[in-house]
Structure formats: C-alpha cells, structure tokens
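Here it is, the structure in full.
Coming up: subunit A.
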Amino acid sequence: MPTLFGSNGWTRLRRFVQLAGVAVLAVLVAACGGSSRSADQNTDAKSSGGSPASGQSIDELTVVVPVMSDALDTTKASVGSLGTLLLGLEPLMRYGPDQELTPNLAESFEQDGATTYRLKLRGGVKFWDGSPLTTDDVLASIAVHRTKGTASFIAGQWADVKSVRETAPDELTIRLSRPNPQFVYALAQTGIFSKAFAAKHGDQLGSPRVLTMGTGPYRFESFTPSSKAVLVRNEDYWGERPRVGRIETRVIADDSNRLLALQSGDVDAIIGIPLSQTKTFSRIPDFKVSDTVDYSVYKFNFELDKKGWDDIHLRRAFAHTVDRKALAGGVLGGAAPATTLVPPSIMEGLLPKDEVAAAYEQLGSTLPAFDLKRAKAELAQSRTPKGLKTTLLVAGSDPNLSALAQTVAQNAKKVGIELDIKQVDDNTYFNAVYFKHTTDGLSIDNYGSDGPDPVNIPNNALNSATALPGGSGINIADFRDRGIDELFARGARLEADDPARGPLIIEALKRSAAELPYVPIAYPRLYMGLKKDYAYDGFSTFWWLNRWPDQIAASAS
Partner candidate 1 sequence: MTFRHPVLQFTARRLLAAALVVLAVSALTFSFIHLAPGGPEQTIAGRFATPEQLEGIRDSYGLDDPLPAQYADYLVHAVRLDFGNSISTREPVVTAMQDRLGVTAPLILGSFVLICILGTGLGTLAAYRKGSGLDRFLVGVAVTGASAPAFATAIILVFVFGVQLGWFPTFGDGEGLADRARHLVLPVIALTLVGVASMLKITRARVAQVLQEDHVTFARARGLRPSYIVGRSVLRNAGIQVVTQSGVILLALVAGGVLVEVTFGLNGVGALFIKAIEARDIPVIQAVSLLITLFIVLVNLAVDLLYFALDPRVRAQPAGARA
Partner candidate 2 sequence: MDITGGLHVRGLNVTAGEPPAAVAIASGITFDVRPGEAIAIVGESGSGKSLTAKAVLDLLPGNLRAGGEIVYGDHDLGQLPARERRRLLGRELALVMQDPFTMLNPVERVGAQITEPLEDEHGRRLDRARRRQEAEQRLREVGITDPAVVERYPFELSGGMRQRVGIACAIAQRPHLLIADEPTTALDVTTPHEILELLGGLRRTRDMALVLITHDLRVAFSVCDRVYVMYAGSVVEAAPAGELSAAPRHPYSLGLLLADPPVDRRVERLVGILGSVPVPGGRPTGCPFAPRCTFAQPACVSALPELVEIAPGHATRCRRIDEIGDELARRRREQAASAVIAPADVAPAPLVAASGVRKVFAARGRHGLPTVALDGVDVHVGEGESVGLVGESGSGKTTLGRIFVGLEHASAGSVAIDGVEVAGRRLTRADREAVRRTVQMAFQDPYSSLNPARTVGATIAEAVRLAGNDADLERKVTALLERVGLPAHYARRRPAELSGGERQRVAIARSLARGPRLVVCDEVVSALDVSVQAQILNLLRDLREELGLAYLFITHDLAVVRQVTDRVYVLCRGEVVEEGPTARVLDDPLHEYTQRLVASVPGATEPVPLLEDLGLT
C-alpha cells in the first residue's frame, strides 16, 4: 500500500534537495575555496575566551550532533540523543573515555554475585533548583523504564531487573532476574531527574516550555524538539567545575546547510559526519576531521522463515554476490569489510589482540566469499534454481543503504537474483524490517550497538529472546538455536570483564555463521570534525555516554 502522506515523496524530495544542494555547494567551494575566511576570523569572540592559560575553560561551544530526542526525557532518548540529555540528567555511573565505568551520582558501586548490585548514593548533591537529590528521585528515575507498558526507549536494558529497593539510607539494591553483564551500562544510560519536578509537570515533562530538572554539570536553558538544545554551566556542580560555559547542541538535517554552517565558522564541532561528506568536510579551512571505529555493522538480513530465503543455498548464493571489500572501500569510503557482527576492536575489550585476529580469520573463511561462479552453483542447488525477484526496502534517512543495495543488485542480477530496491520513509522501513518482519525475506540495515559491551550486537541479533513474536524483533532473521541461547546464558553468568566471555561470544558467532542468518558487509567508521583551535581527547563511538564537553580543550597552539 502506498504511503498516504506522501512522506515517502518528502523523503525523496529532501534527498534530492540535499544531493543537488551539495552539488551546488561543491562548485561554490571549488570556486571560492582559497578565499574562505581566515583563521583569525574563525577565532572570534566566542571561542577566544578559552585560552590555555585560563584553565582551559571554554566560554561557548556549538556542536552539531547526529540526533536529538523529541523531549528532554529519559524515556525518549537512546544512543546518540543521550549525548545531550546525559549532560543535564546525570547517570548513576559514568562511562568514561577510558572505557571504564566510574561512580557518578552513585558514590560507590559493587556487584554481589551474578544478579545483585549495590549502590551508595552520593551525598550533598543538589538539583539545579537547590533541592537535594534523594533516593526517591533515583527510584522514580528508574521506575519510568520499568513500569508496565512503559514507552521508554531503554526499557529493554531494564528488562532483566527484578527489583530496585532502598535497602539502607542512601543505599539502593538492584536485583536481576537472571545474570546480565550488560546491565551495568543501563546505569550509565539512565539519567536521574527530580521526582517532584516530574510530578508537577506530568506528561509535559521535557517539553520546550517545561524543560527538565537534573543535577548535571550543565543545565538546560532552552530546547527545540529534535533540533536544538542550549545548556549552560551549572556553577554549583558538586564535582569538578564544568569546562564549558554554554553549549549549544543541534541537529542540522540538511547536508548542504550543515556544510555551510561549518564553513561559516558558526559551529565549533560536528559529531557524526555523513560518510558521503567526509572528504568535503576535511577541505574546510582551519578544521580537522578525525575518525574512530564505530560499534555498528552494515549487514544483509535473511528472514529465515520466508519462502525461498529459508533455503541455505539461496542465502549462500546471495552472500557470494556481496563484494564486501569493494563496498567497504567504495560506497562506505574507507570502512573495514566485515567478517561478522562485531568489529574486532570491540572484541579486543575482552580478548587479546592476537586471539581476536585468529578467531576473525576463521570467521572470515566460513563467510561465502565474493564469487559469482559459486553463487550460480549454489543457486542451482537451491529450490529456486532460476533465481528470483525480491523487493528490498531502504530507508531514505541513510543514503548508504540505497547505495550498497544498488551495487550488490548489479552483481546479484548476474546470477539471477533480481533486487527491486524501494526507498521508503523511516517509519515504513522500521516497521517492515525490525518491528513486524514483513519484508520479502531480504533486508539491509546498519545496526549500531546501544551499549559498549561486545555481546550487545550478537545477543540482539542471534538470541531467540529477541526474535518475534515474543521479543523486540531486533533478531531480524528470527534465528533460533538453543545451543547458542545457552552460550549467551553462560556468558551472562560471568562478570562483565571476565575474559572467559570472549570465547563464548566467538563460539556463538561461529556457530550461527554456518546457518548464515546475516551477511555482514562492513564496519563503518564514525567521523568527527573540530575547529583547529580545539582538541577532543578520547573521542569514541560511545562519546554519548561520556561527559564529552569536558574532553574538549582549547588546543595549546
């Protein structure tokens, strides 16, 4: 059924506008490249306050971020949008650039056995309005993700929690129904707000005229849903004095406008440069672009119960048509070809480098290589020896999906698998691919982890608990394997940093690879750009869990 809103058309129109705009811009940049504003002009009043001598404090920082939530509310933010929210609504534990969790609003944190966590609340912390932080506030802030029928984006992270209780003054005890080493990251993603403030504003909490009430180093001054937030330094912050006086984070949806904003010098930093634009951004004078590995993977997904795709031969035939190296290097501009669902560098958090390398080499060898002859041979063995025609949905919000699909389609056609690529709006795409599994059996997505743990993506993609109908559907393949479920369960019983978890994950990945529920394509990189006057220490794919403004410093030049 066609979309009645024409949002489909809108997406296409916007895409066209962006492409055309960038084209126009490229000409302009080429024509006037040399005459762009000089470094002196860039160092205007805004940023010049941050001289190295003055304790590296920065007066004002404008940062373009990839996403922002619809409301300043902890239930309506996950991943990138937490990057703004967690600056105001602090978490109990802070995930640092050193990849360590440190107590934050919690003063101490300890794990007692596989399923019990004990937290001591930091004393003397005050909300921006001066009222003290109490365990009631923390309980209320956790409850919103756990109540029945909650609409919280991160409800899944709290799903294994059985109870949260105040077991002593200022002490909370959290019990899990089953072991889950990833749970600690929920504490780093859950912002704490004032219970009284929330009660007062009811369902309008976090809306532009109400804002929110937290204890964080930065206080919200204004907010435009999914577009812009202004935060100012909390002068009464309990911890180390926040480094930046005023932070404006904003989303600029339009490619060319984003580029112009950067060029004008009005923006100090950008996190998440679109892959197609990294080269253009790196040409902006007095601006430097850097990148880091992204904990995400581009992959093709097979719905294993769909006619045709339930045949391993068809899946293998298709996998043979995917030229990962070319796609990673070409379309994704310098990403690493993927051999499995997790980037090796993430895996290195649990295992030594050489063990990871060995395991990945083996994983790579089981993955069908790009080979059209073998693709044909596999297809001939399948129940659809003459090939088939299938619709492949791509979302307009990520142009790479379409580009990857187009490239693969050319090769697939040669062996007889015809891909009818249809660009749809995000809502339709998410519905078909993630929520309802209503594609023809083949889909493509870029799945990013919502937490730093290496098991995050494998568990989400392969555990039968995340398959439909009972789970969230992120297990797109609806892959079910008791043995693999058991591997995950065993790993979950171990402590988060227990290296023994590594082989278990590797084993799960290897075993599933034989069934080929997914064809990993590439691990994209995450790009960040910054004025040369600044340095960003410890930028990582999990920047949004960090207190990232305090990692930015005026560089001593």
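Here is how the candidates were picked: all candidates are chains of the complex that A comes from, given by their letters.
Note that in this section a residue touches a chain if its C-beta (ideal position, glycine included) is under 8 Å from a C-beta of that chain, and two chains touch if they have at least 3 such contacts; residues count from 1.
As the structure is a prediction and not an experimental result, all values here were calculated from the model.
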item: Numbered candidate touching subunit A, per complex, among 1 or 2; value: 1
item: Residue ranges of subunit A in contact with candidate 1 within the complex; value: 1, 3-5, 7, 10, 14, 17, 20-21, 24-25, 28, 32, 35-37, 41, 70-71, 73, 76, 78, 148-156, 203-209, 222, 224-228, 250, 252-254, 256-258, 260-261, 263-266, 425-428, 430-431, 434-435, 450, 468-474
